[in-house]
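For this depiction, one protein chain was excluded, whereas all remaining protein chains were kept in their positions.
This part shows chain A:
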Amino acid sequence: MYRRIILLATRNRSGISPIAEHSINITNQQETKRTSVSTCPNRQRMHYNKGVCAPNNRPFSTSTALSKENEESSAPKTGVTEAKVKEEEPRKSGKENLLDLLSAMKVGVTTKKKFQALKSQKSKEQPRVHPESMESATSMFQKATTEQQAQKESLSPELVAAASAVASSMPFKKSQTESELLQQLRKHESDTEVHKKGETNNIGNIIADMKVGKHPNARSPNRPANQIRFDDDGRGYTHDRGVVNEFDAVRRRKSLFTGKRLNIFPSTTDTTETEPKEVSVPSLWDIELAGQIAAVIKHLPRNGFEEMIQWTKDGKLWQYPINNEAGLEEESDVPFHEHVFLDSHLEDFPKQGPVRHFMELVINGLSKNPYLTVKQKMEHIEWFHEYFQQKEEVLKESEAY
């Protein structure tokens, strides 16, 4: 309930209370041409789903759950799936619904044309932002109000340009859609960066909020009350615990360097900063010499640990903790749109016909495959291209090429 009010309040630029929104509905409609929701329970369900929606970790996959809700409302189902904007409106008359439908449908077609025009204009290499991230518009908007992060350094200018182009082709609020798209992109970038570096700083964030606890154990072993020992079963002696307890204070220190400095030795700083020497590419002789030195120094492994170390260096043993992407470091630098948007490679194939249909299915499958590198995907596509060129006569006989 509160979420709905907040949503309505934030969506209202003029800041009118939600009850009064019903009366100004028409003016809003003319401004923004929103699609309407006819029944109240429908709207409530939509709110609940979007309010609870988890951060969309894969914004570029089709989330059919969200899209199904919109089908029930009067959203247009044009060939373009991008124009799915979920709006919540109080009940309108049937005629207004119909008007909305028609106006929205017209807009949908022009977006498709505009988008195709954009596609043909731009070069192949320019990445295209999939506007399906619009589906999580309300959840994204909610997050925008709660957390204000402005990190623009990580996005490439091409992506920003593509996002602004897509936003300008949308008929609805352009600045808002653009900001939401950019936010999604930034989040994606930050996620991949965190994944690359491993989670190093999060523990610091968590611990920062914790309180420092005092050690209650400071002097209790030295109290006279603790020095008397009592044997429970009448043996006349207790089990001697040894000298371990006397080193308790020393052991409690977590590291060697936390005590107070004694300032006995002067701390030298002249050995640390030396100018970096010129390092040229090591020649084969240098590599050979280094190998010889390493072979002289290397002893046979004295125990199982050294054997495992040797095997890890050789590459016979995996590195622990197991990294699933062990051999694929440079693969993580490849941006996602090269994996997903493979349509540009289909330009050598005929536009119509079964061959095109087949290749579109191939592209679809490859774009969903996270286990192949981009090179491997390209090799698949090129192989098919060559194969169909070789079999051109056969295909022409059966009128397929």
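The criterion applied here is as follows: contacts are C-beta pairs under 8 Å (C-beta built on N, C-alpha and C of every residue); 3 or more make two chains touch, one makes a residue touch a chain; residues count from 1.
Just so it is clear, contacts and distances are computed from a predicted model.
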Ask   = What protein name does the UniProt record of the undisplayed chain give, "DELLA protein", "28S ribosomal protein S14, mitochondrial", "Cardiotrophin-like cytokine factor 1" or "Protein phosphatase 2, regulatory subunit A, beta a"?
value = "28S ribosomal protein S14, mitochondrial"
Hidden-chain contact residue, picked from the options A:252, A:298 or A:391 = A:391
Task = Could you tell which one of A:190, A:292 or A:369 touches the chain left off the display?
result = A:369
Ask   = So that we can see where the missing chain sits, which residues of chain A does it touch?
value = 354-355, 357-358, 361-362, 369, 371-372, 379-380, 383-384, 387, 391, 394-395, 397-398, 400
